[in-house]
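Only a part of the assembly is drawn; its chains keep their places, and the rest are absent.
Labels run A and B following the written order; every chain starts at residue 1.
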Amino acid sequence: MWEYTDKVNDHFKNPRNVGAVENPDGDGLAGSLACGDALRLTFKLDGEKKICEAKFQTFGCASAIASSSALTVMLIGKTIEEAEQITNKEIIEYLGDLPKQKVHCSVMGREALEAAIYNYRTGKTLDRKIDGEVVCHCFGATDKEIEKVARE
Amino acid sequence: MKSSVYVDNNATTAVAPEVTEAMLPYFTEQWGNPSSMHTFGGGVKKALDAAREKVAALLGAEHPNEIIFTSCGSESDNMAIRGAVDAMGGHPHLITTRVEHAAVLGPCHYLEDKGFRLSTLEVDEKGNLDLNKVHEFSISGKKTVASIMWANNETGVIFPVPAIGSIVKQGGGIFHTDAVQIAGKLPISVKDTPIDLLSISGHKLHAPKGIGALYARRGTKITPHIMGGHQERGRRAGTENVPYIVGLGTACELAMERMQKDAMHERKLRDRLEAGILATCKGASVNGAGTERLPNTSNISFEYVEGEAILLMLDDIGICASTGSACASGSLEPSHVLRAMDVPRSMLHGSIRFSLSRYNTDEDIDYVLEKLPPIIRRLRELSPFAED
């Protein structure tokens, strides 16, 4: 059984900002149904170019749901430039901690954010080529991504 | 730490009060070593013999001496496979299936790494084996050792073991079946079935965790897995776990007495649970439905939601269930059994196993049927794929 922090439990059981923002400025999808897991992140900017609304939809485990929820909370009030700086490590720190085997569940959050920002800047959908060996078959995380997170 | 509704009996069962009571004197008073030459120790041997007879009776074995006590189902499986292969000598051809428990796949893959040929049979989307394939492999020319389970721990799907055994024996092979999940739930009779080796585990039938048995038909050659002392007629060394052996005997006796009643009770509750969930939860479907299944097991996939999330929410309100097998819960892989059944990806990650016992009640089912649908609804709302 996983040891989850109170904060993870709270964000899993009472997820904040669930759903999709209407007429979003940025809309990004990470993961895929084929990998058995996905996260869609949408956001809207206010007049000062700060994120005033961010919402998520997740098909994933408790850690994935909690990470997504935490990410939306962290995003609100930030500029795109500030949002871009958010790392996985910060999502995990925000949640207290994640079990080592579950660290990759927060990778998706960052990826969805990247995709949403790319969409905001270009109007296009980011087509992520997954490179590296798929080590988490359930969620299509690759060893390179996990390594990257581990190094962060 | 007390659960209110425990529907995870394929993971482990409550120790029956009758079992605890039967074991207790062997901790407090009769703690002697049955191999001892004095009455105090040696006298305990009678308790072992009595327990051996009860286990033999449940399995329908001809002789109590065909029962070898082990420390768990996993040891029985390892001993059967590695012991039979070693005793056979040469390089027998191993046959198993994709849906076996890790305790069978583990030694099979180990032997494959050592150079043995291993054939792993596929199942169809309902969990059924293709008996023609069993036949094909069994007459491949080489001696075979086949290990094919009787009932699946995740789905409850029952393989036609009598037919499989006949095919394997026709080919001159040794046939082992993992009966850990069927023993005590449905009647079996090794005497009347072409089985050489059969594994059971105490904690799946209301004995404690840490005791198992291997049935080895008279004349079946098998190298001991734990070598040393002369216990179990030289087939399994180690001072006997007297209290648990007594407990397993009592559990088998109880199971035999109550089997029909328990099975009917569990089937009724299970069927109501399944019907209720299918009627109230969008995107739910029963894995292995339409196949012969154990009366107590229901494996249900929920589209677009993730099993762990469901489990944790259930746990929060005192409902204990599981995704797939408990011993794999450290792993992030989706169930190898459901993958073998080609369950679509949208359903693969959201499967929950409900497994009942004689101790479950109508109220338990009512509670699950009340609490589960809103959880599924909430999780589907979180999902980017589900539509209403």
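Here is the rule we use: contacts are C-beta pairs under 8 Å (C-beta built on N, C-alpha and C of every residue); 3 or more make two chains touch, one makes a residue touch a chain.
For clarity, every value in this text was computed on a predicted model and none was experimentally measured.
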item	value
Number of copies of each distinct protein chain, complete complex	A x1, B x2
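Here is the rule we use: only the chains that are shown with their structure count from here on.
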item	value
Centre distance in Å when subunit A and subunit B are each reduced to the mean of their C-alpha atoms	39
Subunit A-touching residues of subunit B, taken from the complex the two chains share	304-309, 312-313, 316, 329-330, 332-334, 345-346, 348-349, 381-385
Subunit B partner contacts - residues on subunit A that touch it in the complex	1, 12-13, 15, 18-19, 29, 33-34, 36-40, 57-62, 64-65, 101, 136-139
